[in-house]
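Heads up, one of the protein chains got dropped from this complex, but the rest are sitting where they should.
Showing chain A:
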Amino acid sequence: MLERYLRPMWAFVFRDWHLTRRYMSWVAVFVFYAIVNSATIALIGKAQDDFRLTLTLLLGVLLWSFLSAMYNEIANSISYERWEGTLEYTFMAPVSRLIHLSGVSLFAIIFSVFRTIVILVGLVLFIQVSVNGANLLGVLVVLLVASLAFMGLGLMAAILPVMSPENGAQATNIFQGILLLVSGIYYPVSVLPSWVQPLAYLSPATYALEACRKLMGINHPDSTPDKLVGAPLSTVLPELGVLLLMGVVLIPLGLWVFHTAEMWAKRTGKLKRTG
């Protein structure tokens, strides 16, 4: 168990932690930029003197920051290996793709949680917004459950750099952009063109946002700028159920898609180093 599964899975966490450590100045710059970017969005609500709008925007930037960071870590893990030239060595190791991608995803979740907490603290201090009364623990639970579905999406996006060394990494950004557009991160889904709206229900971010807004008490009639009335976790069980179902479907689907792409790459010689 330890030798076959846990140690190989931990190897990816070990690798990604040391790579992050070596690029710590980059991480600091990106987190600083994320805080500033998030603040500029949340301040739109402040300017309107509307604490509900401020919190809606704040939640949107935080949730998107978390999910997109995790998605990026997973989706770009292959393009990064291709760039370094290590992809063949990783694929030659006696490690199943489930263990490989679980290790990559585990680090992605840990990294994204810490990054989001740092951004949250930075934002709360900067824009002086109160989250007193919000069910933050419940929000964390929703984020972790939503991570499963985003892992599945990340696994599917990760095949793009396997299939196209030149364009694959860029194509993952298109996929991410579509999710951002249809999920109603900063606006209600109802403002989207009617033909786009059904797509919102296919995105896990839509359900995660819906649940988090309730847990934060953003739209609760008794919430005030100083004291929010966050809902208990039990009220968002339907959303959690959908997110869990999406994870249960998308992770095996992502692994199957990845396996199919790997077999294709081994037939056509696409694993070879580029860059």
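Worth pointing out:
Here is the rule we use: a residue touches a chain if its C-beta (ideal position, glycine included) is under 8 Å from a C-beta of that chain, and two chains touch if they have at least 3 such contacts; residues count from 1.
To be clear about the criterion, contacts and distances are computed from a predicted model.
From the set "Isoquinoline 1-oxidoreductase", "Daunorubicin/doxorubicin resistance ATP-binding protein DrrA", "NADH dehydrogenase subunit M" or "Heme exporter protein B", the protein name that UniProt assigns to the chain left out of the figure is "Daunorubicin/doxorubicin resistance ATP-binding protein DrrA". Note that of A:A28, A:I44 or A:A93, the residue touching the chain absent from this view is A:A93. Although one chain is hidden here, its contacts on chain A can still be listed: residues 2-4, 7-8, 10-11, 14-15, 18-19, 22-23, 84-86, 88-96, 263, 266-269, 271-273.
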